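Note that this complex is displayed minus one protein chain, with the remaining chains in position.
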Amino acid sequence: MAWPMSGVLLGPLFSTEAMASVFSDAARLQAMLDVEAALAKAEAACGVIPLAAVEPIASACNAALFDLEALGRAGVGGGNLTIPMVKALTTLVAGRDAEMARWVHWGSTSQDIVDTGLVLQIRAALPLIDADLDALCDALASLADSHADTPMPARTLMQQAVPTTLGAKAAGWLSGIGHSRTRLNEAGKAALALQFGGAAGTLASLHGKGPAVATTLARELDLPLPDLPWHTQRERFADLGCALAMLVGSLGKFARDLALMAQTEVGEFSEAGGDGKGGSSAMPHKANPVGCARILAAAKRGPGLASTLLAAMDQEHERGLGGWQAEWQPLAELFGLAAMACAVGSELAAQGQFHAEAMRANLNITSGLIMAEAVTVALGERIGKSAAQSLLEKAARRAKAERAPLAQVLAAEPEIARHFSPADLDRLLDPPTYLGAAPEMARRVAKRYHDEKRRRGV
Amino acid sequence: MAWPMSGVLLGPLFSTEAMASVFSDAARLQAMLDVEAALAKAEAACGVIPLAAVEPIASACNAALFDLEALGRAGVGGGNLTIPMVKALTTLVAGRDAEMARWVHWGSTSQDIVDTGLVLQIRAALPLIDADLDALCDALASLADSHADTPMPARTLMQQAVPTTLGAKAAGWLSGIGHSRTRLNEAGKAALALQFGGAAGTLASLHGKGPAVATTLARELDLPLPDLPWHTQRERFADLGCALAMLVGSLGKFARDLALMAQTEVGEFSEAGGDGKGGSSAMPHKANPVGCARILAAAKRGPGLASTLLAAMDQEHERGLGGWQAEWQPLAELFGLAAMACAVGSELAAQGQFHAEAMRANLNITSGLIMAEAVTVALGERIGKSAAQSLLEKAARRAKAERAPLAQVLAAEPEIARHFSPADLDRLLDPPTYLGAAPEMARRVAKRYHDEKRRRGV
Amino acid sequence: MAWPMSGVLLGPLFSTEAMASVFSDAARLQAMLDVEAALAKAEAACGVIPLAAVEPIASACNAALFDLEALGRAGVGGGNLTIPMVKALTTLVAGRDAEMARWVHWGSTSQDIVDTGLVLQIRAALPLIDADLDALCDALASLADSHADTPMPARTLMQQAVPTTLGAKAAGWLSGIGHSRTRLNEAGKAALALQFGGAAGTLASLHGKGPAVATTLARELDLPLPDLPWHTQRERFADLGCALAMLVGSLGKFARDLALMAQTEVGEFSEAGGDGKGGSSAMPHKANPVGCARILAAAKRGPGLASTLLAAMDQEHERGLGGWQAEWQPLAELFGLAAMACAVGSELAAQGQFHAEAMRANLNITSGLIMAEAVTVALGERIGKSAAQSLLEKAARRAKAERAPLAQVLAAEPEIARHFSPADLDRLLDPPTYLGAAPEMARRVAKRYHDEKRRRGV
Partner (left out) sequence: MAWPMSGVLLGPLFSTEAMASVFSDAARLQAMLDVEAALAKAEAACGVIPLAAVEPIASACNAALFDLEALGRAGVGGGNLTIPMVKALTTLVAGRDAEMARWVHWGSTSQDIVDTGLVLQIRAALPLIDADLDALCDALASLADSHADTPMPARTLMQQAVPTTLGAKAAGWLSGIGHSRTRLNEAGKAALALQFGGAAGTLASLHGKGPAVATTLARELDLPLPDLPWHTQRERFADLGCALAMLVGSLGKFARDLALMAQTEVGEFSEAGGDGKGGSSAMPHKANPVGCARILAAAKRGPGLASTLLAAMDQEHERGLGGWQAEWQPLAELFGLAAMACAVGSELAAQGQFHAEAMRANLNITSGLIMAEAVTVALGERIGKSAAQSLLEKAARRAKAERAPLAQVLAAEPEIARHFSPADLDRLLDPPTYLGAAPEMARRVAKRYHDEKRRRGV
């Protein structure tokens, strides 16, 4: 029952347990019941229904009193859960106070309950992700700072390009994930809006007390009250879905880099092992980057789920015919995937092993070619960038063909020897001399992260 | 437990119970265990493992003996279910025959079991959809035939255009759904392939007996044996996902038309009511097209799910890192959505009410404008299409502006009166005289459907 | 040449001319050249290259001097346009000052130029959309205000539900489009960041002057300077793509409603005609909602394009292999679609015709059923909601079956007659008495829009 989002077998791979609980069947129903209870209180406070109705209704708004499976089957007839839930709730209230049962769900419509219930779930879900993001960002800031000077190959189009540092790489991850985190915070905040409009958004059945009830209900649930119901203006959920998919995409970039670094031939990263993690059913030596695989699976699924929420926006008139119903599953799945990706990512950043010595070794496997730009620049200042680039391209080709160190090939080139002594070349070809602004950038990003965190008073 | 795909609350809306069972946790595990049992038999038959290993292994391959929730949690470590399942299975077998436990899962790899297990589930799932499709197509063919001559407005860009018949419309639905049905049959057939390659597709651990075991295992499971393992060539599943999404798309077109016809202002169709179907929690008079809404929700979700399967195709080397894992949920959801859409569609076609009198009434609400083309054509044969069209456009504008019947405006137009008497115009403006080939097409499509069904011996 | 985004034939359907110009071939190249010119100035100012290099470089940075088609073909070899552009630029500069040609593109990398160039195009594109959004929102606010009290049927699941007002509907559209507009403004602002990192983001080739050059270059181009290069952290573009798709989705909701209202049988809206708009090649009477069709086509395409940008986020290491290149076309297309949708939407809102009399007539076609909730509520206050709902459901069924006005059926029902006189029922069944908060909401949203606009000093 803890993994309702995709069954107990696959659920744990694609969610965290905490997030699965937020979107469990019981939690979904309870959220809807919380709205019904708050509605009764608000309407009683506004004199729409008797005060005596509140207690019997509120006490019956307990998911444990309902038969979930029966509700699910009954929901098919009306296309959503509210109708059978209201029926069952009315029966429960009638058992407490026959007279008061009539006031259940008064003046409301199915979508008010489903949407506001979902908003309550979202409110519970967002901090779960943020907590993991906090741990993840802390770990990345720490990596950026402590490895600001750790040299490693930068790679463009998956070819070694020039040296960079592990800290600069971590700063990039932090910057991207931080961007998405800010985005999710904004979209999440905007999504927390009361839905309350009655049958078709006019609150007509409340005889002029609609706006007052809406205000009181919003206060009761501690949710902002929007200017008007948003039954078919689904910007909030579309935006939230995109923000979750973008966050998963940022995690995907992080996992993609780690997985590439974890390749047998590269060896710059390995996931924390232990307790059977990353084992293979056939090959005893393997330490599979299983955390990366889970995040990358999430990153494959995010775009399609977000696109569904965008596609569902053209909801007809005052209640969508299909578009509304299409939102429920993708939104819950995106929360599950984002939660898992952040939790796993946090573990990778904090407990994964970064192998500085392998990075150093990899800087040498091109026998100096990774320093070709450094030489080009130095030479270009004397003979022009174009000429220098041609010369270096030729030298690089020869070094590759002859499997000779670039230093040796360069030293044999008169046009180069004219400008640089062998000692000059040695210095020019030493990777740690050519880190540019990487260490500085890494430290700046880490510092800014900590400054902002302090500023937010965390 | 019947609705594992999305919880017991939402599951029934987005699947059928039968399909949910095929993709339930227990069924997923059982399918994997069936592969393990068949593997033991095949390897024993080929002399790879002792014959005495078969019984203890086969008898332990029973999902009821396993703790599903524990397996799910343990699967996280290895990124898939096989590793903990094999461990648990080995323990069970050891309880029966300690010696034989060593032969569990011999020579196989996780993905062999997961993929072939999924193929077994797909084999069970396809006939469920086909049975509903059969009922749906029968009902549509019956509609096409019995309403071949029932006139109704054809609408282009949602404007009344010219008359057509309900039978022709049904023939279109049948033709489109039939196209997707054929497509799904082909893709489904192609997807039924044994996956068996060992650690990385070479079957090396079977010491030359790999191909023989593969052949025997394929026979044992009654699955075709492909030329080579397809661990990272995922065309089969991508194709199947697209075919399922296309089928849901065809159903979506059908439901879109029905929903438009069911509008209050159009009134040409209503879903079969009864037992609370389509009721509203706020408005007692409503008969909501809830079946259409469910199908249209599926049609919104299909494209994103199919795109995920296409996006997951670039799986690295001999086992994907994320791409493989990303397939599981979307494929199961597509089966659920397709099954639901076909079941609901079949109900709509067979039990929904088509209101011929409303169609007839709608043919008249433009006061003759729907017959403008008929007049244009007749006039165009005398004065040229361009001139006729200009004349009719002018007349149509005037008829609209003056809210006058087109017949009256035309009769007052000398250029038209010169060619047509009022009686000619009355005839020209009578919708049932202008059905063209619609009745003939409707009957032809229905007949062809029945002929082919007979030919297939059904 | 004005419609490079999808050819001169289809281009005008899916973009505006102004937006097409921003993303034309010439504009793309010019934006890249603008970056090269600014780079030369910044580097000269920082003492990295001679001041004498600025003029020959800057004067050669003119797209009119380049052979676009040849550049396009040459770009294939390097996978992007910068390499052949730099080559051609170097030749042009050399023609002016052979010595200075060596300083072209100094210290930069292909992606610095392509990305920053694209950012400059985005900066030009955003105000075009905002101008049309301003006109659109003005028109919607005006509709909301002037039609705050105009009654029309609200429809849920495309069935008439209860009355609402055209103004409330317009307020909904305004609110949704306004939400997306705010979102686009934020995402657009965040996307305006300088890209400058050199070969792999370290600026190493600038020998410690990298940060100074970056700062100067940012000032030169009037672009914010991010903490570090974002070559493979693509949150900015993914976010922008989602925001554009969301805006198109909001427009799609608006167009969906208009298209439904424009149906022949509904007749509540028609697009402004004239000059052949919405004509049919076959049917002279038709006035097709062609503007709606264009917007809805955009809304179908947005989700897939946004999903591509999300899917492209997992770019490898310091330069993506495919992911980066995949962004160019979808981002430009989203800008074209959004611009077209806003321009067309603005026209629909300002010039489209809303037919209040048809709305009034449609309120009557259910013979009172649309007022069933009103009666249920009034009755429910006396006998409980459940009982009232049962009673009204029965009455509604009978009214439908007997094609009798609801008033008549209700009057014949003793349980109702006991509580309401025929005069009570007449009043209860009059749509304009049951508009609830719709007029108030409409006016509030319009007022808030104008207040905020005034506050922003526009």
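The chains carry the letters A, B and C, assigned in the order they are written, with residues numbered from 1 in each.
Convention: a residue touches a chain if its C-beta (ideal position, glycine included) is under 8 Å from a C-beta of that chain, and two chains touch if they have at least 3 such contacts.
The structure presented is a predicted model; accordingly, all values stated were derived computationally and were not measured.
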Touch criterion as defined above, residue of B:157, B:272 or B:358 at the omitted chain: B:157
Selected residue (touches chain absent from view) among C:290, C:358 or C:411: C:290
Which residue of B:116, B:288, B:307 or B:346 touches the chain not shown here: B:307
Residue among B:70, B:228 or B:412 that touches the chain left out of view: B:228
For subunit B, residues in touch with the removed chain: 79, 90, 101-107, 109, 154-158, 161-164, 168, 171-173, 175-176, 179-180, 183, 186, 190, 198-208, 210-211, 226-228, 230, 232-236, 238-239, 242-243, 245-246, 249-250, 252-253, 255-257, 260, 296, 299-300, 302-304, 306-308, 310-311, 313-321, 373-374, 376-377, 380, 383-387, 434-438, 440-441, 444-445, 448
Contact footprint on subunit A, counting only the chain that is left out: 153, 155-162, 259-260, 262-266, 279-280, 282-290, 293, 303-304, 307, 311, 362, 365-366, 369-370, 372-373, 376, 389-390, 392-393, 395-396, 399-400, 406
On subunit C, residues whose C-beta touches the chain left out of the figure: 2-14, 24-25, 28-29, 68-69, 71-83, 86, 105, 108-110, 198-199, 205, 255, 259, 275-283, 288-290, 292-301, 303-308, 311-312, 321-326, 328-330, 333
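Methods note: only the chains that are shown with their structure count from here on.
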Chain pair that, of all pairs, has the most C-beta pairs in contact: A-C
Centroid distance [mean C-alpha coordinates] between subunit C and subunit A, Å: 24
Contacts with two or more other chains, residues of subunit B listed in rising order: 259, 279-280, 282-283, 288-290, 293, 303-304, 307, 311
